[in-house]
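Below you will find the structure I want to go over with you.
A single protein chain has been removed from this complex, and every other one stays in its place.
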Amino acid sequence: MRISEHPIIESYHKGKQITFTFDGKELTGYEGDSIAAALKAAGVMVHRYTAKQHKPRGIFCAIGRCTDCVMIVNGVPNVRTCVTPLEAGMQIQTQYGVEPKKED
Amino acid sequence: MLEKREADVIIIGGGIMGCATAYRLAKRGVDVLVLEKKEIGNGGSCRNAGGVRQSARDPKELPLAMYAVQNIWPQLSEELGVDVEYHQGGNLRLGLTDKDIKVLENHTAKSTKLGLEVEMISGDEARKLCPYMSEEVVAASWCPSDGHANPLKATLGFYRKALQLGVTFVTGVKVMALEKVKGRIRKVITDDGVYEADQILLCAGYESRRIANTVGIDAPVERQFNEVLVTEAQPKMFDIMLGVAGGEFYGHQSEHGSFVLGGNSGLQAFTSNNDNFVTNSLTAPCISRGIIKYFPILENVKVVRTWSGWYDQCIDVLPVIDNIKEVPGLTVAFGFSGHGFGISPAVSIAVSELMLDGKSTTIDISQLTYDRFHAKG
Amino acid sequence: MKRHELIVIGAGPAGLSAAIEAKKNGMDVIVFDENQRPGGQLFKQIHKFFGSKEHHAKTRGFIIGQQLLKEAEDLGVRVELDSTVMGIYENKEVTVKQNGEVHHYKGDAIIIATGAAENMIPFKGWNIPGVIGAGAAQTMMNIQGVQPGSKILMVGSGNVGLVVSFQLLQAGCEVAAIIDAAPRVGGYGVHAAKLARTGVPFYLSHTVVEAKGTDRVTGAVIAQVDEHFQPIPGTEKELDVDTICIAVGLTPMSQLASNATCDMELIPQKGGHVALLSEYGETSVEGIYCAGDVAGIEEASSAMIQGRSVASHVSMKAGYLTEDEFESKYQGYQEALGQLRQGMFAPKNKGRNDFTETDEGYPISKTLLAHGYMTEEELSKFPAASYQKAGIHPVIECTQNIPCNPCQDACHFGCIKVGENITRLPAIDEEKKCTGCGLCVASCSGQAIFLVDETYEEGFASVTFPYEFLPMPKIGDKGKALDRQGKPVCDAEIVGIKKTPIMDKTAVVTMKVPLEYVHAARFYRAEV
Partner (left out) sequence: MIRVANPEPFVEREDDDMIICRCEEITKGEIRRAVYDGMRTTNEVKRYLRSGMGLCQGQTCQRLVQGIIASELKVRPSELGMIQGRAPVRPVEIRTFSKNVTDVKED
């Protein structure tokens, strides 16, 4: 959930509202969001499923170190969503191993 | 505290040659002690791109390569109990220019003469085998029985198996000199005291020459510096081992999905701090440009690390594998010149036979003797 | 190749301070930072810092960040953002990823100021989405404006765990519990106390054994540990949380130093692998230095001084300072660092837990260490905490030797004294008058100063306390007064609110409580 008012922080340096897609679904976020923050605000927890054990992973360090939050962004896998700024029209997909979900 | 100072055989060098030979000797009941300066496999054994290749080899060492591919690699994972990630996906050596084609044709002709199945194919045929290649590739040599494996797991797999068979390893010990006793090799002088054995195998990569010199043995071997870059994992694209006639890069996609690609900038050997395995800032860019030329599809793939290592380059780019007659009891196996990994399982058989039977009967290594070096003209 | 006299890697507190110092001395300096905004982790720190006035005490971290940035900008320090240093090569060559290219730079000197990364502890289910680092929680709530979760278990009671827990409350989240495997609260007692009085429970000698859930955390199982930190079967307790936040310390992010072939060593007191440094912060590779957390985990205030100290050495070597000028600067910085490195929380005392009394000889509260708050009995041993006099007067519940003294300057009448040694406990000068202005209350970074008036009204006393939450109470509001462990003790009515710019968003709230609860009531909760 987004924080609407805060006792200490006056503003979060957000730009205008923009739309992007997550697994084909249209979602909204703000300029100035990281991809991870926009997804978190939209309630998305699972960023990817691991290669070996197929286990879900999401945000962990949120500063670009741990690489757990990687997803497929505009077709490119392993993009660290916590340090990649959200852009209008971005196509974001859950990552399975290092690929998008295979069509059944 | 456990201590062992004496054995039937002391092996100097805990790389893949040392570990694999220790395993072979132990299998034949020999009491073996391996001395290693740093960690197991810290030299070229863990610092190579994993090629298991017969094509483009000098005919003199081709028997080792062919024996390894035909008789050892396919079963090695099972034999060691460690998945060495061997893939026999073939080897493509790519050419962009007429000059490249000449180089490829030359190697192909030589290898074919020795019975290796290798052929020249067109750029389009190559792209059929590996559809990710750029249109610039005009020709290639193709050896379907070549492949690649994981050098880290193979080295440590041999080490583990040797341990299980009773071999003792001592790491963190630097060999300073060898000494003879009554005309035979006997003592290994180290920074941790003296070790003794009836027979000694010297397989310490580029350090071998320094150690051999202490008993008056020399071979024209120099160390060469090389660099490799490793990418993030990618979806499985191909199993083929790659090389290019122009030498810009070589490597493969590993079982893990990452690409392991070596190459050089021509400058890497001149960094002065190479003992610390420092890479040159210009090498990875150089390899990257090479990759993009041949595989533009990889341009968005991220490099996660670069590493470097030495190999022991012999004057004729071939190893020295021999019993040293001048120093009875001393056997050497070094000078692998950057392509030792693929033949290492076969070398270990040849060396173990040299040491226990006096000669290598299974594989012909008669062209790799210590006394083969002569002045030009 | 592009060459600069000094390349600084990292635009956090240490790096920016180093660049400022070097630039002031006349050097040609460039700073690279991989992030889009400078300031390192400072911009996530919305709490007021400890230290002395010279160390920016009682200033919030992000404001210190703004001040540092402005200082750097005014001096014309070149800070290149979105510029990831990829490697350090021979002859102090640095490769930097900028605009989709690799740029090669050379520095006559390099200061590595890359900061730290968080430690993690593994437990069953620690990979499930919803288990996050404390730094991640800060990034989400304080930078991105998104709640990291709604009900949170905080693992770790060091200063990071405590500060982030408080920030979670400020962001509107619920902190279900703070746990620590150690038997004592690791961070400052005052940080713990300000959480305890809101009702957050502390479980010391507890560890998290499992995160429940499949696609997201749906609960946490904690258990008590024995003296070997092993969970004791049968003590498991399940907490209803959706987020588990890990705050178990930091590790120096020293990969670049290792990459540059500096001699490294694992030094537990410094938090992990660090380059071996000379007294001036130089590594084994001549001209390559480390400053800030990468040199050993401390905190931002010392990182800023270290940055300046190291840069003054670089400036001297480059001929911009004479040896004498350097010596005098260096001594000044060392003294400042010395001040911060005193007391029971000094880096040299890391891992020690055998302090039983303060420097002044007062017994340290066992309840504070075990539960995060102090009993009235324990507070009675501290003169400033049990101070009584007719009319309004301060009560200072600061009971550990922490390097901090803003309270001393806050009172214009000189009522509060810390003295030269900033880790001394504040003392109240009974001769001096208290006007009840509340500046001391707002100035205390630990929120440990209260104003008490036992003679407020017949049968009633007033208690004034710092308040940094929303919604802000209004005069006339009625609710419950909470004690130091967050338990409602009596009815309370809000009778005063002060919010002035100098208080910097710490509201000073006064509530009226029945006289008999004057020593118990320390916080307020609105009736709902």
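Letters A, B and C mark the chains as written, and numbering starts fresh at 1 in each.
In this section, contacts are C-beta pairs under 8 Å (C-beta built on N, C-alpha and C of every residue); 3 or more make two chains touch, one makes a residue touch a chain.
Values in this document were obtained by computation on a predicted structure and should not be read as measured data.
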Using the touch definition from the header, name the shown chains in contact with the chain that isn't displayed.
A, B, C
Among B:L129, B:L163 or B:A177, choose the residue that contacts the chain missing from this document, as touch is defined above.
B:L163
Who touches the missing chain here, B:R184, B:R305 or B:K359?
B:R305
Using the touch definition up top, pick the residue from B:S288, B:Q313, B:T331 or B:S360 that touches the left-out chain.
B:S288
Per the definition of touch given earlier, which of C:T59, C:N259 or C:S462 contacts the omitted chain?
C:N259
Residues of subunit A in contact with the chain that isn't shown?
50-53, 55, 57, 60-61, 64-68, 70, 78
Footprint of the hidden chain on subunit C, which residues?
1-3, 34, 84-89, 95, 97, 100-104, 117, 119-124, 126-127, 251, 253-260, 264-268, 272-273
For subunit B, residues in touch with the removed chain:
2-4, 39-42, 46, 152-153, 155-156, 159-160, 163-164, 166, 168-172, 229-233, 256, 277, 279, 281-282, 284-285, 287-289, 291-292, 298-307
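Note that only the chains that are shown with their structure count from here on.
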Larger contact count among A-C and B-C belongs to A-C
The distance between the C-alpha centres of subunit A and subunit C, rounded to whole Å, is 29
Subunit C residues counted as touching two or more neighbouring chains:
none
Quick check on the complex: what are the subunit A residues that touch subunit C?
1-3, 5-9, 12, 14, 33-34, 37, 40-41, 45-47, 55-66, 68, 82-83, 85
Residue numbers on subunit C that touch subunit B, as the complex places them:
87, 89-90, 93, 95, 102, 104, 261
Contacting residues of subunit B [partner subunit A, same complex]:
232-235, 257, 300, 302
